[in-house]
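All protein chains but one are shown at their positions in the complex.
To keep things simple, chains are lettered A and B as they appear, and every chain counts its residues starting from 1.
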Amino acid sequence: MKPFAFERARDVDHALSLAAVSPGARFLAGGTNLLDLMKLEIEQPPRLIDVGRLPLADIAETAGGGLRIGALATNTAVASDPKVRSRYPALARAILAGGSVQLRNKATVGGNLMQRTRCPYFMDAAKPCNKRLPGSGCSAMDGLSSTLALFGASEMCIAVSPSDMSVALAAFDAVAETVRADGSVQRRSVETLHRLPGEAPQVDTDLAPDELILAVELPPPPEGGQAWRKVRARASYTGALASVAVAGDRVALGAVAARPWRARAAEAALADGASPAEAAAAELASAEGEDGRKALVRRLAADVIRQAREGVGS
Amino acid sequence: MSTVRDWAAPNPVTENRSGLIGKPVDRYEGRLKVTGTAPYAYEVETPAPPLFGHIVSSTLARGRIASVDISAAEAAPGVVRVWTHLNVPAQAARGTRLNPRSQRASNPALESDRVEHYGQSVAFVLADTPENARAAGGLVRITYEAESADLDFLSSLDQAGPAPGEEDARIGDFEAGYTASEVTVDATWFSPLQNHAQMEPCATTAWWEGDKVVVHTSIQMVKGGQHALAETLGVPSDRVRLFTRYIGGGFGGKGQSYDDLTLAALGARETGRPVRVAYTRQQMFQATIHRPAVQMRVRLGADRSGRLNAMALEAVTHCARNAPFVEHAANFARNLYAAPNRLTGHRLVRLDIPHAGAMRAPGEAPGMLSLECAMDELAETLGLDPIELRIRNEPEVDPDNAKPFSVRQLVRCMQEGAQQFGWERRNPVPGAVREGRWYVGMGMATAIRGNFLLPAKAGLRLTGDGVATLTQGMTDIGTGTYTILAQITGETLGLTLDQVRVELGDSDMPPAPGSGGQFGAATAGSAAYETGMVMRRRLAELAAGDPRSPLYGEDPTLMDFANGNIVLGNRSESLAALAARAGPEGVYVEGGISPAADARDWSQHTYGAQFAEVGVDSVTGEVRLRRMFGVFAAGRILNAKLAKSQITGGMIWGVGAALTESNPVDPRYGSFLHQDLGGYLAPVHADIVNLDAVLLDEADDKANPMGIKGVGELGICGAGAAIANAVYNACGVRLRDYPLTPDKVLAALEAKGL
Partner (left out) sequence: MLTTIRVNGVDHDVDVDPRTSLLDLLREGLDLKGTKKGCDHGQCGACTVLVNGVRINACLSLAVMHDGDAVVTVEGLASGELLHPVQQAFLTEDAFQCGYCTPGQICSAVGLLAEVAAGQPSEATADLDGPVTLTDAEIRERMSGNICRCSAYPQILAAVRRAAGAAA
């Protein structure tokens, strides 16, 4: 790990002002992804701004009947919250499918949104990777990794987001509220918080360096059933080969793109009266990649949509 | 030379009058392990504050180091030394054996500019803290000149050559027999490269005491490690004192030493400070040995009744270019089923990747994943139950050499297993059982693994407090060696377990071969037993010759040992009193075991039957274990609790082999795709559902004086095949490409229109 300066933020303003004057600095919350990457020298921030003790962990109902989850609420706190469990069970399920209890006890909502890809070639500093070292090439494109993007990839990068939680958040139309050092507050859709790789895969999100996630807001849960499922070779403690979250008439796919992938084509087909299988096929029509991956996502999406509609629960 | 007839007479272990043999006592060192106070190699207390080493690994597969720049690393905070091949202290040339009896030759680190595999050590940093050492490692700049390399096994199969010094084993005329068979199976299986993934990374703590180096390292073979380091340093082996008292998993991967041992010893010598060096998890994957991939063609020919007429297993496997190793994946078949016409053999591909080597049940573990599925296919073709097919091919004598079996309860294992597992509830029609979105199926397979006895010694001291201390240059890698040696010693001397101590893992102690090949318990245990018998004779003679003893003048051969006493008729004396009179050091004896001259006149194996029930997700192709059960026969069991732990642990390795474990080589770089425990999927707790095993009553009087055999590797044998057969029974998909991951299962389901 490269040496760095460590500073604990006294309050949000202090955190933001430190970030504004510290090029390359990173906010540190739970640290479960950032420290992992720093040990591998994939991340080499000269300064860490510890925001872990800022009072941003509340989970409260909003005036509009939704839920506001503080960015520093741990994954465990969110999945254990009675409001989340009863009204957003697909979100609770998605969180509980991620990592291990130990990781979820430490990892925060904001950190989960900011986590970087686990593409094995990104995680190995000795390999070419445009996301890690722009212009070095993409080792994954012709590599051995089994979890590549089906949607929104570019010639530069084919990595996927590893977040399970954000797939459910995308299905709930969740919004991330952020603040910058100049006091400006922005509301960004979780669905599009992460950029597609395009020509600049090294830039994960549109967030400015001094922009801090304060909270995630969920609108009231949509009418209709919810369901979540995650596919993996091992029964627990591993990343998704694919995942699907369904909330009412909204469908999001996981581990298929650099961001949680809202299946708009599938949703449109469902609105037109298509069956779950037809809707899933409509979404996969635009997918690019290996046939087996496409078949997995198509079958999974159809089944989870059906499950949500039948109200089987998740 | 002894004979197995010497072992036939009743002895304290086989009579088991105190009942210590077989007793499910708690692990001897268990309290230390559950309190976190068992010091592993990296953790031992040092005589002075240590320095910390970090190894820098090659990112090239084959070629040479073109340039080195260590200036930034040397200037980094806390750095004490930075070594590459240009400035590492002198070591003996690779392969040097100053002492011809050294079990291992010189194994120098950073020896030259040559790079022979990805992950090879290319630089070493010593610093005041682990953080500084590792950060400085990142500042070492090395450029390489690449040379062409052979990295991809499957695309190099045409380069496969004979395994060195080996010929195919042929009995009868396989080709003729196969051609004449009414029913045949001809299929090829692939078992991938796997990693040991021990939880404790390789590590060494070293310091010097004068001209003698003390090393605590994590290694399965005490003498091998001591000799390798002595030869590398160019010193006699008595100037290396090696300790390996607690080992955080080995599984064959720590059968040898690695560069942490060499560099820690050199670093400590050059700086005059104790040094700690550990491999990173990434280095464990890239720079230690692995189980090589095996491609196995199996051909079976049988008549309509299911009797095998011809059987061939032809394995192709791989090893590092300059480190020969053969995964003997076909050998087990030689002893398993009767068939008059037989062919087994191995071909080897040399690759420029890290060294292949032994991993839990080398040979059987990947090999049985093929034949035991081929038998399932044959049974289905014949319309026979898989157990019945195997019973019809049960040999009277070893089909490889016509030797009698010492004891063989394979059929009983299958029959008892079938009964307890509920095998009769299996629907033989694939895909016939459905629960919700799950296809459900059952499968079975047999298990066979050889039994070995190697020469070993032990020391035993009885002191005036009545405590017997067994010492042996043996290891306990989690197998239970400490515990069973205490049980054997206690039973042999008529002592309770709290009157017995066991000290292992010290090169100054009487030597034993270490842990591997499931020979540990039989080998180390037999030596402990024999040493106990030496002690009995010695104590009896002492008593008979000592006027102060109540047994003075009596015939020592008639004296018995019980309840801490030496006894004859109604006279007795405590062992404590006897030892106290012998002096402050008590009584010390050494003893040992050698294989009997005629032991190999019998075919000696351990056996088992594996049963599995799985669910296959009809939507996603995920395979999940629903239950698993095994019945095993492995001689007399020394500790029912610990033996079962060994067996179920092995079965779980079979689950990993069947469903998740694989590490492909990236042919562009020569590195493994997975270099951490997030990518390489060893089973986690949620994967293992309702798994249990039983061990049959048995004693093998041809194996050793105690009639015991090994259990450490038997559990993995056939376990994965039972799961693959269950997958077929569940959903009708025959997959011969391990592991059976969701992508492969789903592709097969799609191909069937499911």
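Convention: a residue touches a chain if its C-beta (ideal position, glycine included) is under 8 Å from a C-beta of that chain, and two chains touch if they have at least 3 such contacts.
This structure is a prediction, so every number in the text was calculated from the model and none was measured.
For the options B:Ser18, B:Thr84 or B:Gln198, the residue in contact with the chain missing from this view is B:Gln198.
Between the chain not shown and the residues B:Pro274, B:Gly649, B:Gly707 or B:Gly732, the one that touches is B:Gly649.
Checked against the full complex, the one of B:Gln120, B:Ser191, B:Thr204 or B:Thr280 touching the unshown chain is B:Thr280.
In the complete complex, the hidden chain is touched by one of B:Gly53, B:Gly137, B:Gly224 or B:Gly248, namely B:Gly248.
Listed residues A:Arg10, A:Lys39 or A:Arg187: the one in touch with the omitted chain is A:Lys39. When the omitted chain is restored, the residue from B:Ser370, B:Thr479 or B:Ser618 that touches it is B:Thr479.
Mapped onto chain A, the interface with the missing chain covers residues 1, 3-6, 8, 28, 31-32, 35-36, 39, 48, 50, 52, 76, 79-80, 85-86, 89, 92-93, 96-97, 99-103, 105-106, 235-237. In the full complex, chain B makes contact with the omitted chain through residues 26-27, 29-40, 42-43, 129-131, 135, 196-201, 246-251, 278, 280-281, 477-480, 641-642, 644-646, 648-653, 676-678, 682-686, 688-689, 691-692.
Here, only the chains that are shown with their structure count from here on.
Separation between the centroids of chain A and chain B, computed from CA atoms only, is 41 Å. Residues of chain B that touch chain A in their complex: 59, 77, 131, 134-135, 138, 437, 619-622, 624, 659-660, 664, 666, 668-669, 671, 673-676, 678-679, 681, 683-687, 739, 741-743, 746-747, 750. Taken in their complex, chain A has these residues touching chain B: 1-3, 41, 118, 120, 123-124, 126-127, 139, 142-146, 231-239, 241-242, 292-293, 295-296, 299-300, 303.
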